[in-house]
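With one protein chain withheld, the remaining protein chains of the complex are depicted in position.
Labels run A, B and C following the written order; every chain starts at residue 1.
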């Protein structure tokens, strides 16, 4: 019997505590910098090394390159770069392997849409997704380069 | 005697308290259960088969989705097995970070259990209180690795991210807060007579039964077997730290509750000790760019919040495993359910099923 | 007088609908606050139109009668469940003058009529032809019959003290001291039994969603489901009113503050009772069905019998008899 009263006391005490919920759709949720959101893609930095497509566990990245239109320069430039967000799991592996940081994560995460077709994002869209880009992208480097101390 | 009709009741796969998509085919006589037949596989995604076509790094995000309330431990299971097969050295700081995240994840997982279990028994508020504290842990993980559930944090040979500025202090604050907060939980739940009535003396099985059904984790310890892989097959750097293995006495669901509450305490203790010794240092070992695992096979067991999470890798020397098998503790623990439910009242069903603490993502693999 | 006779029930009905609308909102708000969240706050200012939106949704929903159901009984059941809920309000004295029927056996009338609802629940449960709802209906019937007995017996002490079954007389007899003081044991028994009668946590087994999904109204949708909900909340209204009348002195003021009108006093005490119902709901897990039955027959029933004995003895003790 006493235990029941104790429990009632706990719940009563909680009534006066501040609310912990987010007013989410009205106010954006604060996310930390490392948050893994929709990728931003910078075509100029891309060297078409194909590593992101290779490392992707769900094969959601499609890319093709073409020869550099400027004949003096070597290498390739990107032609098509699509990410299918129906199957992308935002695992962060593509940004991890990218040697030039051409593909980086942003803090945007609102992908909900009424049509599945809308989830197929092309290079232009990914390029325009340039808000809230993640600052810190390579943490596995030796300390000093990135990361914090205690 | 009055003849009563035997009724076939389909509980699930869509039912509020089967914790996902478990289906139980129950034969009941009035409200007494005569026979239970669990049907699993509604959430089967073929992780093990998929893994045969994935490189070792690519497997890690898939393990996040097995036991989705303690993904850190799953990450560790596959990473640890690979490291063992390759004979890799992991830097100290990386191991410490792994331990902090795994133990915090254990706390989060047990909090989910306490909350949902009380929800199964009909109490709403403890669920939300537990989720508030779990939220703090998830936010910490979000800060550390950028996701709240699917961490993809560990890598073969280390971890992906070092702790951000001030993160370790936040963890310490949380540990101190949580150690005090547990008293509130005991006020709210442990002394509640209705809760005691509902859980005392139900779902009891013996030590022999538990061992013959290959139960592990708190489901085994509750029968009084002090078996904890963190001490008995020590992995990572657990051998450096002091912690108790709580065991049960009576083996009923109430005992399981107290056991898991004690495990939260022990986990917090481990985190506290790790925080005291963690030093600056590299977080990635010397790992080749393309992981080629030497031919051979390895089995490693990890103490996940639900029991022994085993990972068996057979490699033929390529960058992808030839065969990968997870010993998923929820699946093994679920086996004892039909035995436990025979002759029980239908309202005990939820209490017993909840007590086993299954995660359907893990049961179905 | 005649006008009141015809319009009174309609006004009461409207008031009742208003109460139910805001009781549901209040319940969700209270539970929200207890769980550190604001509760419904999207529809209208402070979420004031939340329930109205919910009811509109229920009314616009497709009305489904399951194919294998017993159509006639399925449609009849919500009505059988709701009508008595409204009928019992006739005997509740809100103030000295606001009462619809002044029965000499008001208390018994309340208890008798409220038992008819069980027939509605039971037939609805059976007619849906669903195993979960049948189990829920069975539990509900067993529970309500069992708890009616301690409920009635706990009130016997008060009836012995006042010598009347008329709720008006019972309220007036509390001028000196509310019955919650001399009849505290009876109050506890009454509170627990009324929680069980209302099918609220910790006694919400008939609709225990973790076991029986939604209990007896599993197959009900739209308007018919709304009727069951309405019946449930009207019973909350009625039971809280009855508790106020029996134990908290009805419309009688506290500390001689007579300038506040009686109806406000009634509302104040009434809200307190309703709040505690919601508070208990937010805290407690639910009992098991066999423990529930044992609790009624082995704990509450002997205790209420003891209470009757004690009242009878105290009536004979010189000093105490003024309270009894």
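The working rule: contacts are C-beta pairs under 8 Å (C-beta built on N, C-alpha and C of every residue); 3 or more make two chains touch, one makes a residue touch a chain.
Definition applied: contacts and distances are computed from a predicted model.
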{"item": "Listed names \"NADH-quinone oxidoreductase subunit J\", \"Probable glycine dehydrogenase (decarboxylating) subunit 1\", \"Dihydroxyacetone kinase subunit DhaK\" or \"Molybdopterin synthase sulfur carrier subunit\", matching UniProt entry of the absent chain", "value": "\"NADH-quinone oxidoreductase subunit J\""}
{"item": "Selected from C:59, C:104, C:260 or C:306 as touching the chain missing from the view", "value": "C:104"}
{"item": "Residue of C:65, C:142 or C:305 touching the missing chain in the full complex", "value": "C:142"}
{"item": "Residue among C:23, C:55, C:69 or C:118 touching the omitted chain", "value": "C:118"}
{"item": "Touch with the omitted chain, as defined above, among C:23, C:69, C:134 or C:186", "value": "C:134"}
{"item": "Residue numbers in subunit C that touch the chain omitted from display", "value": "70, 72-73, 76, 103-105, 108-109, 111-113, 115-116, 118-119, 122-123, 126-127, 134, 137-138, 141-142, 145, 148, 165"}
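Note that only the chains that are shown with their structure count from here on.
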{"item": "B-C or A-C - the one linked by more C-beta pairs in contact", "value": "B-C"}
{"item": "Gap in Å, rounded to a whole number, between the CA centres of subunit B and subunit A", "value": "27"}
{"item": "Whole-Å gap separating subunit B and subunit C, where each centre is the average of the chain's CA atoms", "value": "43"}
{"item": "Shared interface positions of subunit B, touching two or more other chains", "value": "125, 129, 132, 188, 192, 194"}
{"item": "Per-residue overlap in subunit A, given as positions that touch at least 2 other chains", "value": "4, 7, 10-11, 14, 20"}
{"item": "Residues of subunit B that touch subunit A when the two form their complex", "value": "54-55, 57-59, 61-62, 125, 129, 132, 135, 139, 142-147, 150, 152, 155, 158, 160-169, 184, 187-194, 196, 278, 280-284"}
{"item": "Complex interface listing, subunit B residues touching subunit C", "value": "7, 9, 15-17, 31, 118-125, 128-129, 132, 188, 192, 194-195, 197-198, 345-351"}
{"item": "Touching residues on subunit A, where the partner in the complex is subunit B", "value": "1-4, 6-7, 9-11, 14, 20, 31-36, 55-57, 89-93, 96, 105, 134, 136, 139-140, 142-143, 146-150"}
